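So the structure is just underneath, and the comments pick up after that.
The other protein chains are all here in position, but one chain of the complex has been omitted.
Note that the chains take the letters A and B in the order they are written out, and that residue 1 is the start of every chain.
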Amino acid sequence: MRNSKIFWLLSLVLVLSAFLAACGGGDDTDTSTETTDGTEGTEPAGDLDSEQVLNLMESAEIPTMDISLAEDAVAFNIFNNVNEGLFRLNQENIAEPALAEGEPEVSEDGLTYTFKLRDSNWSDGTPVTANDFVYSWQRSIDPATGSPYGAYMMAGSIVNATEIAAGDMEPTELGVTAVDDNTLEVQLERPVPYFMSLMSFPTFYPQNEAFVTEKGDAYASNSENLIFNGPFTLTDWDGTGLTWKMQKNPEYWDAETVQLETINVDVVKEPATAVNLYNSGEKDRAGLSGEFAMQYANDENLVTELEPTVFYFKLNQERNGEENALKNVNIRQAIAKGFNKQDLVDVVLANGSLPANFLVPTEFAFDESNADFREVNGDLIEFNAEEAAELFATGMEELGVEEVTLEILGGDTETAKNMDAYLKEQLETNLEGLTINLKAVPFGVRLELDEAQDYDIQTAGWGPDYQDPMTFIDLFVTGSAQNKMSYSNPEYDALVESAKGELATDPAARWEAMAQAEKILLEDDAAIAPIYQRGAMALQQPYVNGIIKHPFGGDFSYKWAYISGKE
Amino acid sequence: MAKYIGKRLIYMVITLALIATFTFFLMKVLPGSPVASADKLSPEQRAVVEARYGLNDPLPVQYFNYMFGLVQGDLGISINQFKGAEVTDVILSRMGPSAQIGFQGMVLGTVLGILLGMIAALRQNTWVDYTSTFVAIVGISIPSFVFASLLQYWFGLKWDLFPVALWKDGFMSSVLPSVALAMFPLATAARFIRTEMIEVLGSDYITLAKAKGASGSEIAFKHAFRNALIPLVTVLGPMAVSILTGSLVVEQIFAIPGIGEQFVKSIIVSDFSIIMGTTIFFSVFLILIILLVDILYGVIDPRIRLSGGKS
Partner (left out) sequence: MTQKIDKIPELPKGSFERITLDAHQAERITKPSVSFWQDAWYRIRKNKGALFSLILFGLIVIMAFLGPIISPYEPNAQTITHANLPPKIPVIENLGILDGVGTLGGQEVDLYEMKNVEVNYWFGTDGLGRDMFSRVWKGTQVSLFIAFVAAAIDMLIGVIYGGISGYFGGRVDDFMQRIVEILTGIPNLVVVILFILIMDPGILAIIIALTITGWTGMSRVVRGQVLKYKSQEFVLAARTLGASDSRIIWKHLMPNVLGVIIINTMFTIPSAIFFEAFLSFIGLGLQAPDASLGTLINDGYALIQFSPHILAFPAILLSLIMIAFNLIGDGLRDALDPKMKD
């Protein structure tokens, strides 16, 4: 009797599990057909599938879709696809006219730009006018808006931007005016050779004044409260969720180029989950972090992209106002030369990164004759164990110490921790008398410690904001926001200043000045110790074509993407 | 009873007020800047932003503003994670999925755990017993993130029985996360029920029931099971906590738009208002569970007098 009850229960469990398995069975056939279809189709590109749907993943949610407030990669990537500015990076990553009709008229002194706007509409059908740009830029520079990129991008280039950001002038005094509905005039403080690429940056996109004012506080709080003028529109985003869609925007001026109908995006923070979703056929592309890059090294669908982002050690010479061992240039040089970068990128990172002996990345900035800035300036500070050991010994002698203990402040991601562990071991082995302590903290905490200059060595990275070496070169001028490490060299400052000022109209001399500045920064002063230039690996289904990766602004353009061979 | 519950509710409010105070001041000593992108804002801009969120007010003013808002159900505004969003809205929008997988996991775990424990007790010291003990111990021995990713890999990817991740296919999406969350309740319930059942089965009144000729199943279910169930209520609290903790991990692995996942993120980006709001939300949940357990305990077991307890 007792037995029978238990067997009854057991069989209930069995029936239940069978039922669940059966349910799953249905799913099974569904997805597997999808996957086989995907791998079979390897027809030549150009044949479009009838269903133009792209399934993507992001690693973080959207913090805000307000163009003036955004500062993160996810939002910038969406802006690049649902909005558009005067210029847009094309398939070759060159800024080409978008909302601007042709190249602008530039005054002889290089200080006044006059853009003609093409006829284009917002997603609600109203035209995009020059005033939308004026409004947007003024909104971003207004200190009351608290835009992180507004002053950052405009100050020092656009007339009065610096004063407005400081609260000394009204936003309406910004050097941008709508001559008429289709003509925009921009006044610059100094010639900006890279102004066109700047115009492709989301901060310089237009915003629809009527719409923003009407929505008030609700503006940009979800996809209902947004308006678009790019290739796609954002839909199904509730403001805090982990999912959204991009739908083809019929009002877009170049809508006929756009092939994709829908892009489904889901936020997946766990790298392992992302890879599993890709393998199940649910997603068309998955970025590969650290360990996964290694595992899929031989996968035929692997795409490797070199990013113009450089990682380096910031060597803080004054921690909390007190000078430390890093004040000594020999110690700094020893550290910069004291670790094997090749092994790091080959084994630890293994994601297509390059060892960096420079600050300005390779394949990023080109001069008039199309020569890479890197070819001009070469390798500046390389790994050399013996030299490093000598320099370190000299440094310690000069300081009169027997041993040095330094802390490396790093990120708390798996990759960052691994890398820091490797670097610690390298430095301690190569530099006798050095002890490294590692400290991994969340990004927000690191920012604060950086702000307070409460660290010895910090692993930091920098990606460009526009296509010019200057976006890297001027990072460490005396007193700059990135230079929270008490580095100061008048010679370097002067070179940066001249490249920004009097040399702005002389490209060759300007290039030379920037090259010189980089030399001083790395070779002479070892103010920072470059580590690597980041590579990115992703798995991408072969039927996905035409996703363009950009070096700055939004990471990707889907405008030219299409699905071919999935069916 | 009503009087007891009323008293408990008052205590609850006081407790919550103290927790809110505690977290509020904790946030003030937490490292990290309350305003994101501090490195890009000029001091003037920063001052404007801080003024907007009332971060420049003297601490007592900030505190009273916060407490005043709290009374009205206003948990403040997110500054970093979702710029300008109401924390209350954020939590509400993320509550559904968490509640669903949490509830399913709890029910599934408890029911299976009870079954497992009962079978083990009735078949004490046989292979059935050993197997169920083994399952129970393994259940609490494997970290939830390992278990969850194994589930995802095998049941999601390899055997394709359930969605790998994401919150798109309704109930089917919730199965694997619920199972992952169920492991702790399952193991706890199984161990608990087994011990209690064995004790009850050896007690005098079972012997009496046997002597009176009650059948095996009657003894197992009518007498032993019911009495063994009572103490299980006491572990509901720890189980609820485990579900909370588990949700952080499980939601992240299965990419579920829940509170736990969002809480981890808010820590990473130092969004103090969300950290604080979520802490208070979790606390309310936990205190309610504790209250519920105490009330349930009194209802189920008449021997416990609620108002008493002290000698």
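The criterion applied here is as follows: contacts are C-beta pairs under 8 Å (C-beta built on N, C-alpha and C of every residue); 3 or more make two chains touch, one makes a residue touch a chain.
Here the structure is a predicted model, which is why all the values come from computation and not from measurement.
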| said: Among the chains you can see, which ones touch the chain that has been omitted? | reply: A, B
| remark: Out of B:98, B:227, B:262 or B:279, only one touches the absent chain, namely B:279
| Contacting the left-out chain in the complete assembly, out of B:42, B:78, B:132 or B:149 | B:149
| Of A:104, A:230 or A:271, which sits in contact with the chain we cannot see? | A:271
| note | Only one of A:69, A:326, A:348 or A:460 touches the unshown chain, namely A:348
| query | Which residue, A:103, A:180 or A:414, contacts the hidden chain when the whole complex is considered? | reply | A:414
| task | Write the list of chain A residues that the hidden chain touches. | result | 271-272, 290-292, 294-295, 297-299, 340, 343, 347-348, 412-414, 417-418, 420-422, 424-425, 437-442, 445
| note | Omitted-chain footprint on chain B covers residues 11, 15-16, 18-19, 22-23, 26, 29-32, 137-138, 140-146, 149-150, 153, 241, 244-245, 248-249, 264, 267-268, 275, 278-279, 282-283, 286-287, 290, 310-311
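Assume only the chains that are shown with their structure count from here on.
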| When the centre of a chain is set as the mean of its C-alpha atoms, what distance in Å lies between chain A and chain B? | 37
| remark: Note: in the complex, chain B contacts chain A through residues 31-33, 36-42, 44-46, 48-49, 52, 80-85, 89-90, 93-94, 112, 115, 119, 122, 149, 152-153, 155-157, 159-169, 172, 175, 215-217, 220-221, 252-257, 261-262, 265, 267-270
| request: Quick one: which bits of chain A touch chain B in the complex? Just the residue numbers, please. | output: 1-2, 4-6, 9, 13, 20-21, 23-25, 27-28, 31-32, 60-61, 63-64, 66, 69, 71, 143-144, 146-149, 151-152, 155, 165-167, 217, 221, 238-243, 266-270, 272-273, 276-277, 279-280, 282, 412, 441-445, 447-451, 481-482
